[in-house]
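One structure is given here, and the rest of the page talks about it.
What you see is the complex with one protein chain gone and the rest in place.
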Amino acid sequence: MEQILIQGALLSGLYALIAMGFTMIFGVGRVLNLAHAGYVMVAGYSYFWATYMMGLPIVAGFAIAIAVSTGLAVGTYLGWVRRFLNDPTIVFVSTFIFALILEHVMTLAFFRENINVPPIVVGMTQVMGCPVSNNLVAAVIASWACIGAVLFFVRKTHMGRAMRALAMDRRGAIISGINPDMVNLTTWAISGALAGVAGVFWGSYTFLVPSLWVLPLIMSFAIVVIGGLGSIEGTLAAAHIVGFMETATVLAINDKLRSVPGLVIMIIVLLARPKGLFGR
Amino acid sequence: MATKLIEIKGLTKKFGGLVAVNDFSFHVEKGEALGLMGPNGSGKTTVFNLVMGDLKPDSGEIIFEGKDITNYPTYQRVKAGIARTYQVPRPFQELPVIEDIQMSTIPDSIMGSFRGRAMPLEKVAKIGEDVGLKEHLSMYPRELTMGDLRRVELAKALATNPKIVLLDEIFAGLTVAEIGELDTLLQQRRKKGLNFIVVSHDLKALAPLVDRVVVIHFGEFIAEGPFDKIVNDERVKAAYFG
Partner (left out) sequence: MKKKGLQKLGVLISVVLALAIVLPLAGGCTAGAPAPEEPWKCGYIGALATDVGRSSQRTTQIAIDEINAAGGLLGRQIEYVEADSTEEPLEGVKAYEYLAEHHKVDFIVSGCIDDVSLGWMPRLLEYKIPTLDTWTSAIRCIEIVHDDYEAGGKAYFMPHMNDYDQGAEYVAFANDLLAAEMGWDTMVLYYEDTAYGCGVAEWVRDEIGPGAGIETLGEVCYDIGTFDFTPVYSKIVAYDPDFIFHICSVNCVPPSAAYVEMEIPIPIFGVNVAACSAEFWDDMGGMAGGFNATMPPPTIGLEWDPVSQALIDKYKARWTDRPIFPHFNGFNAYQGIYHMVEAAERAGGFEPLDKWVKEMEKTDQILWRYGGHERRDDLSPTGQDIKWQYYMYYGPDHDYTHSCVLDQTGEHGRPGGMVMQWKLEKQDPLEATVGIIHPERWRNTEFVFVPWIPEEKRIQK
C-alpha cells in the first residue's frame, strides 16, 4: 500500500509534466500535437548524447535537450502546423507522422537498442519502508517546479493571460488586440521546453529507445481527455488519477495491464462526461 | 486631403450564393460619427466583420488613415486603432469584468509579458466606471444583465485605445434610462475626438449621436446624408417598410 502511494505520486508527477505541454497546445490552439511525445524522446537522446557521449556537464545536457525539443516544437509550428490551425484533423494526423519520423531519425542515429541514461542523482532512499530512487524523487521535484513555473506564467504574466484568453475565446482574444500567432508560437515553445525537461527525466527514469514516445503519448492522451482537453488543472488531477491507478495495477494485479486503467477511465469519461472532469 | 479616417471601397462578400455585401463603399471623416442603417439581415454586421478582419472580403479595399489594411490580421487592425463591439456580447466567461477589460491592454510580445505593462488595474477600473460598471468590476459575466454585458463590450473596445469604434446594436436590450446614460457617455467621448460607426435599430438613440447616416439594403448602398433627411428618404422608407 505504501509502495502504491509513493510510486504512484512519483509517476503521476512525471506524467503531469509530459501531459502539460500537450494540453497547453490544445488549450490555446485547439489542435493536438501528437509529436509532443516525440520531442520527449528526442530530448532524452539529446541529453544522453551531450552528457555521456560528449562528456558535457549535466547542466549543459539539460540546456541542449531543452534547446533541441524547443527547436523541434517551434519548427513544427512555424514550418507546418501554423497553416492548418483551422483543420485539427490534418494537424492530428501529420503530427503523428512527425513522431514516427522522429522515431526513424533516432533509429538511424542511435539504433534500436535500449540505452540507459545514468541517473542524474544517484542512490536510493527508504521512504516509509519502501526503496525509492533519489533520481525519481529529483525528477518529480523538478517536474513540480516546472509545473509551478508554468502555472505562474499562465496566471501571472501578460503572455499567460493572452494564452488563457485565446483558450477561452479565440475571436474575443483577437478583438482585444492579441496576436494569436505570437501566443501560439510562445505556447509551442514552452510546450517544447517542457518536453525537453520531461525527456531528460523520463529517459533517466525509464530507458532510451526510439519508440519511447508511444507510452507517454497514450498516457498523455488519456490524461488530457480525462482532465478535460485544454484544462491545466484537469491535467494535473487526471495525471494523478492515471498515475495511481497504473501503479496500483502494476503492483497489485499484473504489470502487463499497465496502461489499461488509464484507457478504461478515458472511455468512461468520454461516455459519462465527454468534456472531461475539468472541461468547460 | 487627409480628412478621411477610414474609407471602404467596393466591398463585396458572398456566402455561397448569397451576396451579403455588394460593392459597398462609404467613408468616415476624421472627427465624425457615422450611423449605419438597414433592415434586418441587410448586411450591417457583415460590414463590421469585414472592417475588423473577422471575415475576408471577396473584393474591395479598406483604407485606414491612408493605409490599405485589407490584408491586415485582426489584431493589427486593433493595434492600428479600430475596435468593435459584438451584437451578441462575448466576454471571457472565466474572467471577472476588470480582468476582461484589462485583456485589451496587454502588450504584444513575449518579453512584454514580464516587463511591458498592461494598463494598471486602477486605470482599467476607471474605464469600467466610465461606462457604468463601477459595481460590477469583480463580477463574472454569468452574474451580469444584458445591459451590463453591453457595457463590458464597450469598455473592452475603449480599453484598446481606439481611434474609431464600431458599435453593433449597442442599445439593444437596454432600458430607456440606460440608453440615455450610454448616449451621454458616447457623446462625451466624441468630444474628445473618438470616432464611431454605429449600427442601431433604435433610431431615437441614434439620432443625437451621429453626424451622418449611410443606409444599406440587401448588401447594397442605397442612401447617405444627415439623419433627418435620410429617415424621410423614400427609398429608405421603402427598404424599411416596403
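Note that the chains take the letters A and B in the order they are written out, and that residue 1 is the start of every chain.
Keep this in mind: a residue touches a chain if its C-beta (ideal position, glycine included) is under 8 Å from a C-beta of that chain, and two chains touch if they have at least 3 such contacts.
Computed from a prediction, not measured in an experiment: that's the story for all the values here.
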item: Visible chains in contact with the missing one; value: A
item: Contact with the hidden chain (one of A:Q7, A:S143, A:N184 or A:S231); value: A:Q7
item: Chain not shown: contacting residue from A:L72, A:V91, A:A162 or A:A193; value: A:L72
item: Omitted-chain contact residue, chosen from A:I115, A:A138, A:L151 or A:V260; value: A:I115
item: Residue numbers in subunit A that touch the chain omitted from display; value: 3, 7, 11, 48, 52-53, 71-72, 74-80, 82, 98, 101-102, 104-105, 107-108, 111-119, 122, 124, 130-133, 135-136, 185, 205-207, 215, 250-251, 254-256, 258
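Definition applied: only the chains that are shown with their structure count from here on.
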item: Rounded Å distance between subunit A and subunit B, as computed from the means of their C-alpha atoms; value: 42
item: Residue ranges of subunit B in contact with subunit A within the complex; value: 52, 54, 73-76, 78-79, 83-84, 86, 90-95, 99, 102-104, 106-110, 112-114, 116, 118, 156, 160
item: Subunit A - residues contacting subunit B, complex; value: 153, 157-162, 164-165, 168-169, 171-182, 186, 280
